[in-house]
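Only a single protein chain was left out; the remaining protein chains are all shown in position.
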Amino acid sequence: MTVIPPTSLIDEDEGPVRAAPRKLSRTEQRALAAKGRLSSPWASGLAIIIAILWTVPTFGLFVTSFRPRSEIRTSGWWTLPFNWEVTLDNYQQALFGSSTSLSTYFVNSIVITLPAVVIPISLALLAAYAFAWVDFKGRGILFVAIFALQVVPIQITLIPLLSQYVQWGLAGSFWVVWLSHSIFALPLAIYLLHNFMKEIPASLVEAARVDGAGHVKIFFQVLLPLLTPAIASFAIFQFLWVWNDLLVALVFVGGTPDVAPLTVRVAELSGTRGTAWQLLSAGAFIALAVPLVVFLALQRFFVRGLLAGSVKG
Amino acid sequence: MNSRKRRGYAAAAATGASLALVLTACSGGDDNGGGSGASASADCSAYEQYGDLSGKTVTVYTSIVDPESKQQTDSYKPFEQCTGATIKYEGSREFEAQLPVRLQAGNAPDIAYIPQPGFLKSIVADYPDVVVPAPQAVQDNAKEYYTQSWIDYGSVDGTLYATPLGANVKSFVWYSPSAFEENGYEIPKTWDDLMTLTDKIAADHPEAKPWCAGIESGDATGWPATDWLEDVVLRTAGPEVYDQWVNHEIPFNDPQILDALKTVGGILKNDKYVNGGLGDVKTIATTPWNEAANGIPDGTCYLHRAANFYQANWDPDLKVAEDGDVYAFYLPGKTEDDKPLLGGGEFVTAFSDRPEVAAFQAFLSSPEWANEKAKVTGQGWFSANSGLDPSLLQNPLDKLSFDLLTDDSYTFRFDGSDQMPGAVGADSFWKQMTAWIGENQSDEQTLDNIEASWPSS
Partner (left out) sequence: MDWLLHPESTGQKFTLMIIAILLFVVVMGVILFGIDRIKRAPVWLIVTAFLGPTLLFVAFGLVYPGIRTIRTSFYNAKGTAFVGFDNYVKAFTDDQFQTVLRNTVLWVVIVPIAATFIGLVYAVLIDRTRFESFAKTLIFLPMAISLVGASIIWKFVYEFRPDIGNIQQIGLLNQLLVWLGLPPQQFLLNQPWNTLFLIAVMVWIQAGFAMTVLSAAIKAIPDDIVEAARLDGLHGIGMFRFITVPSIRPALIVVITTIAMATLKVFDIVRTMTGGNFNTSVVAYEFYTQSFRAQNAGIGAALAVILFVLVIPIVVYNVRQLRLAEEIR
């Protein structure tokens, strides 16, 4: 038996690929948009103001990353148009100035990050499902307990975990970084995904149950497709946190070039005793490239009306 | 001054005899010969004492990161080539926070370069089973090439654990030789001269200030101010009182220390003297220490007290030399004969007694290594190792620092905050000095607060 989600969810011609279900046609959407927006000059103005406030500081860093050191410390980045002095040296130095090629650190970062995103999300989805849709004793208390664990600072876990890893002979390998990142991500992931999970109308799950579907089937065939936006948004955040993490990497794999991620390299761009703003800003932008691509790539999963359709059906 | 002790090889080789003496000519390791051409061809006779260490690995954990770490690893190459050992180097700016984590978790590196004797002391106290006393070869090198005071800084309760790796000298005042020449200023020889010069600059240049200073350093904010106080305690109260103060044999808020703090305040908290090009007194607290002296080439200030390692922070196009754009003079004592010298260094501590670790530790305490390091370092390094050949130092300030360090007429004292317990030396001392400047906290309050934070045991 198979559970077929309400047909209105999927355009028939898109088949089983549910990446971009679209209920409203484009013209309908546009019509709705034209009427539905808080569309007034005030609203647009406010949006633009927020966007500017949020972007200008970063833009300053971007400009700074192209300025020579002596300019950075004597004049503001906004004077650049009147005082045109730009250089690529900072990037040159940040990219190629190290004795180890930067690509090594990129590879390490990717190798660390992917499993550290996939594993906790999968585990958290299963756990969130159990908390939302399996009725068992102590469910509430267990959920609150896991949720409250979010407050445990990673720093207190370092010594107990590292001692254990040393005993297992795994310290300094990628395995323990993946494990650690997964552990640290779980409470928040479960909390967030549980929230999305229980938003799904009970009628859908009930219908599947009536059809005789077990929990495993309901999870994979009913819930998972509906949760794509939630999974995508959490994946983005988990990706960012792991990508930008310095502490976990430093403690569990260490800072040797074989295993150290990009953050370790960027943090040390300024030298033992220095604060080389120009190098650090270039390094920050190099490190930013990958998360930005990931964000843009995952954005297409935030599709309108996914859950809305299911309610109607 | 020390004569050149390059013939020390034989002595070093003899003293290292306790180590296995397996004869191997430069075995293996040809693959990494490209880095430092000069040293690659060095003959291996001086390394025979360390034996054949092919296939052995020594892990090193330090606070020294790129680009300085490149010079470190380059200086190990002859050792690696001649013994066949591999040195796995890891530098991190989080070293001080991470080393105890690793020790406690049982993940100790083979060797760590510990920059504070106080930190070494607490590690020996907390992890007596993990830290390894210096092997015989290191002890012999220490006796031969280091003064007793340096040996003491690397010892805990009379047992030698570590020898110094590099050294630094903090009793320097940076200035612009050209600006001094233009204005006819002379290098001051006594503290009074220095204050006279300060007044003269203040009078000559109302548009600038004589001094500039900055103590911001992220979560270590305040340490440059502790160096100021230590340097002045050495001058106003003398080295004996300084030692008592550092070891807490007199209270931190002793009247003699209060006098010294007032003297420091006479400069740092005097709006007439600071803070050139940066604003009022309080700006000292928020100015990054490694940017504070930019006013000297800019002409907004004339004097900046900072260690020799400040030279890494100058714009690369400035020439650091006695006839260049910037240079440093010795921060004078009360009289011309009173010459206290404040400095620091890192200590090579071992956490394993495997033969290859002992061999590498011995190598780092030898003049061969010191000279090798000098050869591959452009600027910003010297050692207290008396076997170091000063002609190998490539930078005038490094030479000057080394001269002061090895000149017997100067009384050397190690940085005090680095010797105090962590709760004071890496916490309350920094914080209270920052409040003293940034929040205009009184002299008495500042010292009382630090005294109150001294751990009871």
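Letters A and B mark the chains in the order given here, with residues in each chain numbered from 1 onward.
The definition used in the following text is that a residue touches a chain if its C-beta (ideal position, glycine included) is under 8 Å from a C-beta of that chain, and two chains touch if they have at least 3 such contacts.
These numbers come from a predicted model, not from an experiment.
One of B:Ala46, B:Cys82, B:Leu197 or B:Leu278 touches the chain omitted from the figure, and that residue is B:Leu278.
Remark: the omitted chain is touched by one listed residue; of B:Pro239, B:Pro355 or B:Gly422 this is B:Gly422.
Among the residues A:Ala130, A:Ala208, A:Val222 or A:Ala249, only A:Ala130 touches the chain that is left out of the figure.
In the full complex, chain B makes contact with the omitted chain through residues 96-97, 100-101, 122, 126, 207, 216-222, 277-280, 282-283, 285-286, 300, 422-423, 426-427, 430-431, 434-435, 438-439, 455.
One rule holds for everything that comes next: only the chains that are shown with their structure count from here on.
Inter-chain centre distance (chain A to chain B, centres taken as mean C-alpha positions): 42 Å. Looking at the complex, you find that chain A touches chain B at residues 69-70, 73-74, 97-99, 158-159, 162-163, 165-167, 171-172, 246, 250-251, 254-256, 264, 267-269, 271-275.
Remark: chain B residues 63-70, 73, 88-94, 98, 101-102, 104-107, 288, 290-291, 294, 298, 309, 312-313, 315-317 touch chain A in the complex.
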